[in-house]
Each structure stands twice: as C-alpha cells, then as structure tokens.
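The structure that follows is given in the form of structure tokens.
Omission of a single protein chain aside, the complex is shown with its protein chains in their original locations.
Per-chain numbering from 1; labels A and B assigned in written order.
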Amino acid sequence: MSVQSAVAETDLVEAPASGASSLRAQGISAWFGAHQVLDQVTLDITAGEVTALIGPSGCGKSTFLRILNRMHELVPGASLAGRVLLDDVDIYQPASRPTDSRRRIGMVFQRPNPFPAMSVYDNVVSGLKLTGRNTRHSRGRADDLVEETLRRAGLWAEVAKRLHVPGGALSGGQQQRLCIARALAVRPTVLLMDEPCSALDPTSTRRIEETIAEIAPDVTIVIVTHNMQQAQRVSQQCAFFLAAEDEPGRIVEHGPTSQLFDAPTDPRTSDYVHGRFG
Amino acid sequence: MTNVPSARVRTSSVTPELVSSLVAAALGALALVWLLYERILPTSGMLGFWLCWYTAFLALYAVVVGLTQDRLAVSDRIAAVVFSTAGLVLFSVLLLVVGFVVDKGWDAVHHWNFFSETTALIGPDAPLDRGGIYAAAVGTLEQVALSTLISVPLGIATALYLNEVRGHLAGVVRTIVEAMTAIPSILAGLFVFAAVVLTLGFNRSGLAASLALAVEMLPIVARTSELVLRLVPNGLREASAALGASQWETVRRVVLPTARPSLVTAVLLGVARVVGETSPILLTAGFTNELNYDPLHGPQVSLPLFAFTEVRFPVDNAITRAFGAAAALLLLVLLLFTSARVIAGRPLGHVRRRERRRLARAFATATDPTRQVPTA
Partner (left out) sequence: MTAVVDRPLERTSTESVPLADERAFRAVVRGCAIVTLLLMGLIALFLLLRSWPALHRAGFSFLTEKRWLPDVNHFGVAALLSGTVVIGCIALLVAVPLALGASLFINEYAPRRLRRLLVSMIDLMAAVPSIVYGLWGFFFLQPRMIGLSRWLSAHLGGVLPFLHVHDADTPSSFTSSAFIAGTVVGIVVVPTVTSVMREVFSQAPVAEREAALALGSTKWGMIRTVVIPFGRGGIIGGSMLGLGRALGETIAVYLIISPILDYTTHPLQSGSNTIAAFIASRSTESSSIGLAGLLGAGLVLFLLTLLVNSIAAVIVARSRSGAVTE
C-alpha cells in the first residue's frame, strides 16, 4: 500500500509520459441493483493502441468503460464481478485505492464538463491539485505542462492568449479539447473516451480524432463510439458489444478493426457494421 | 479465462481498516486525555473533557491514517470525520431537546388532571395532581383554528392570483409575500396590538391573538400554495380550456382537486409553524388562568403562554407544569407534521375510492345512450 503511494508521489510533474499501459478485463459482470447489464465480458486491451467499443445503444459499452476506471461503483446500488488488470495488477483488489486507479486511467465524457468557474489554465492543472501534486513550488513547470497538454489536445493555438478566460466560456469543441488536456495533465497511462464527439460539430470531431492519433502511442486509448466510420478511422482494435432482448450485454466479437469490418466471423457483427441494424 | 470468480467485488469505502483506525484513535485519545485532564492539568468540567478528547481523537486519527497513506487521504478522512460529527451533533441536539423536555415534564403529564383541569383554582406550588392545561389547550386550539380560517382562504386566493391569474400586480405581491415570511413574529404581535387593541380600541383577546397568528401564517401559506400550484401540470389546464371551461371552472374542477393533498400539506405545515409561537400572543392575548371559551371577549391563555408564565415561578411544580405544556406542544407539532407527511405521500391527483366510484358512475351515465342524464 505504501509502496503504491510512494510511486505516485515520485511521479513528478516534469517526468516524461510513463508509457502506455496494458489493460485486461477478465470476466466482467455488472449489475444495477438486481438488474444485470454485463455478463462475463473479457477483453485484452493492447498497450499503445486505440481500441474502439462499438455496438447499439444500451448494450453496456459505457458501463464497461466505467468499470475500467472504477467509476461504476459510484452509482448507488451498482455492483460488479471480475477483474481488471492494469499492467497485471488488479485495480479492484482491496489494497488498491480507487483514486490511484482513476488518476492512472483517465476519462473524457460524452458531454464536455470543464469546471466552468475556473480559468482554462486552472482547469488544466486542476487534476494536479486534486491528486495532491503541488504546483505552487513549480510554477514554471506548471506553465510548461499547461502548454504541453494544450498542444497535444490541439487547443493551444486558440487559447494561448486567453488562458485566464473561464472554462465555461469556450465553445463545445474547445471545451472537450480542454477536458482532454485536463485529463492528460495527470499523466494517465490509459485514456477512456465515452463517445467524446457525439455532442460536437464535424470540425471539432476531426480535431479530436487528430488528437487521438497523436497521443495514441503514449497513452492506451479505449473509445466508445456509435460512429462506425470513426471507429474505422481511429482504432486499431475493435470490440463489438451486443445485448439481446432482456439479456445483459456481451462481447460478440473482437479483433483488429480491419478484420471486424471487412471479414467479421459472426453474422451479427456483419449485420451491425453493414448498418442493417443500429 | 473461465475460472474467474463471479463473486461480487467489494467496493465499499467502509473497510475493516477504517473502522479499526477510528476505534484505535478514539480509545487512544480517551486514555491520553483522561490522564492529562484528571491528573496533570488543572482543568475540569465535562464539556471541556469531551472537547479535548475530540481534538486528541482527530490528531491521533490523522497520525494513524498518515502512517499508511498520503496526505490527500488523511485530509479526506479527517473531512469525513468532521462532517459526520457535525451531523451527529445536530441530530443529538434534537434528541436531547425532545428527551429533556419530555423527561422534565413527565411528572406533570402522567397525571390525568393535567389535561382536564385548569390552573385557575390553584397556586403555582400546588401538587401535580391538581391543575393542568385544559384552558391553555382550548385557547391554543381556538386561536389556531381562527387564524387558519382567516389566513388559509386569503393565502390560497393570493396563490391563485399569483399562479393562475397572473395579473399586473403579481410581481409586487410575490416580493411582498417573500418579505413577509421573514418578519419577526413579535412584530406581528406588535402590529396587531397597535392596530386592533390601540387604534380600534378592542381589548386583548383570543381573537386578537388569532389575528397576530394569521399575520404570521398568511405569507407562509401563500408562498407554499403558490409552489404547489406551480407543480400542477399545465397540460391539465390546457385540456380543460380546450373543453370549453372558463378559468374559474378550470381552477375549481381541475387545479384545486389535483393540488388538494399538497395544499393540505402546506396548510398543515403552516399550522405546525404557528401553533407554538409565543411572541405574537404575548402582546395580544392578555393573560388569565381562567377557562375562556370565548375568543372574542376577554383574555385567553394558550399552551405557549401557559408554559411561558409557569416557568417564571421559582417553584418546582410550576416549572414541571411548564415543561408538561411544552411537551404537549411538541406532541401537537409532531402530530401535525406526520399528518402532513402522510398526506404529502399521496401522489398528485390521487383520487380517493369514493371519488373513483362516483366518477365511474358519472362516466357510465354519460356514455350510455339509454340512460337518463341526471340533472346536475
């Protein structure tokens, strides 16, 4: 326990990105109260690659995503079974703290949620403050971090002169990129994205896809998307989720994206990717 | 891959480790403070002891948590303890207040004469098996009933004006009503005293007290009723208008019946608020020990006034009676409160069984071409 916290402490602001992590979900089942929404989902997410989770609405993709960073348990009455191994360490073991797991596995939400009263600058460093890394002593380093993450998120050019504008004053696409920068600032090794572009215009969508492509080698990315063209554009691996009527969600098929789209083995996958049902 | 346990993962934040560190810190602080407090430092008193213990407990807990976790977790845990303490203190105060009053008044309350006799014929040091709150209870019931009679129609009508009619004055009236809810209750009494007793020349009486209570109750009833009316879905009003009903008919047949349970709740809560008010009646009700059934003539005692005057006698029995009256007040408030909750629990537009049967009959009549249409 103290070794883990010691590792977290030495993760200094100016250290280089610690390299992407692998994430392995084994036998994940999930419930909301008595209602089961996922059944024995197993998936290996390769480090440094982009994995897309596709499938119709309501089959548990977002729930699965939230299990990966221990956000699922925050819902009252929610429970789960199984293991999630981050670099071969189960994040659900009693000795692991949820806050550590969430820092190392970042998340970008469907609707942009910057802290509206804080400035752009403060939004980006907010994660550092919240996870106990002091930015007071290393002001210069904090400035560098802000610039670095905003650049990686593709937002620097637009806000470089407006860092003290409140986060809520930006446009939707800019806010989402700000959220990406904020998530990157705490140096996660995995980044989960829950339909990040669904509320945005095509230009912002394109920018964010460029961001994904750029940060992918350093951060493992798992993205839930309804847009199959997007899945094909950004991901190398793909998993197809499906829930039959009154059944919990399961993975029907997973593998390299090109294979899933061009030569799927399961007929249901083939039906879905060819748009025969949504 | 298939021999993964399907047992649910425990994600509760209350771990054995948490409980054991709390207990350890609590006991350690107790031992430490007892040693220092009683033996070494020249301090004394229960309150001081527990305050010192609490500080020591927090410090020790911070140290214990800090042994295995970082600063962030320590501040998180301490915050959790501090906030939980605040909650615990608040609810303990409630229990303490209720418990103390009931305990102190018990000696008076468990005599039957407490509820059936008045204090008119006895002195303050009379034994507890004589005298009681009968006159006071009568006074409270009459005054509260009168004030409800005055303020509820006025308040609901004002709420109707604000929400249904929405005239030009609505904004002003709403602001004034909001401001009125914050008037100190003594000023309501002072106003009625100045207006009714002084200017109009009436004597202090139960009616004057009711007027003061009504002044206090009116804005509360008006504001809560307005909120209740706002909750009635607009679709109902539109449907009624589409059927050709006038606004008054819509209000009478659709809005008010739908809102009835919540309106009753609002009224009950207003009454609960006002039933124990002492200051408005201090100036307006006059004082007497005698039983007075007539609120229009002569001073009239009520429960809060009874408690207020009895407690000022430096005599144990009188003080016990005062607590008994206070306990009776608490009971009244509790009754009103629970009735309000029970009624509020019914969903909006809940129709009682009797009503349902009547409506079913009316519907059958309306849709059966062979039946005679009953008049009205």
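Keep this in mind: a residue touches a chain if its C-beta (ideal position, glycine included) is under 8 Å from a C-beta of that chain, and two chains touch if they have at least 3 such contacts.
Computed from a predicted structure; not experimentally measured.
**Q** Consider the whole complex, including the chain that is not shown, and state which of B:Ser21, B:Thr119, B:Thr158 or B:Ser205 touches that chain.
**A** Once the missing chain is taken into account, the touching residue is B:Thr158.
**Q** Hey, which of B:Val63, B:Ala179 or B:Leu243 is the one touching the hidden chain?
**A** B:Ala179
**Q** With the full complex in mind, choose from B:Thr68, B:Ser84, B:Ser116 or B:Asn203 the residue touching the hidden chain.
**A** Candidates B:Thr68, B:Ser84, B:Ser116 or B:Asn203; residue touching the omitted chain: B:Ser84.
**Q** Of B:Leu60, B:Val101 or B:Val232, which one is in contact with the hidden chain?
**A** Residue touching the absent chain, from the options given: B:Val101.
**Q** Considering the whole complex, not just the chains shown, which residues of chain A touch the missing one?
**A** Against the left-out chain, chain A lists 69, 71, 74, 76, 99-100, 102-104, 106-107, 109, 111, 113-117, 126-127, 129-131, 179, 182-183, 186.
**Q** May I ask you to list the residues on chain B that touch the chain which is not drawn?
**A** 43-48, 72-73, 75-76, 79-80, 82-87, 89-91, 93-94, 96-98, 100-101, 104, 153-155, 157-158, 160-162, 164-165, 167, 169-170, 172-173, 176-180, 182-188, 190-191, 194-195, 198-199, 215, 218-219, 222, 246-249, 251, 269, 272-273, 275-279, 282-283, 304, 307-308, 311, 319, 322-323, 326, 329-330, 333-334, 336-337, 341
Criterion: only the chains that are shown with their structure count from here on.
**Q** Provide the C-alpha centroid distance between chain A and chain B, rounded to the nearest whole angstrom.
**A** Those two chain centres are 48 Å apart.
**Q** How about chain A: which of its residues touch chain B in the complex?
**A** For this pair, the touching residues of chain A are 1-2, 5, 8-9, 26-27, 29, 31, 40, 42, 70, 73, 79-83, 92, 94, 97-99, 131-132.
**Q** Which residues, counting only chain B, touch chain A once they are in their complex?
**A** My answer: residues 1-2, 4-11, 15, 68-73.
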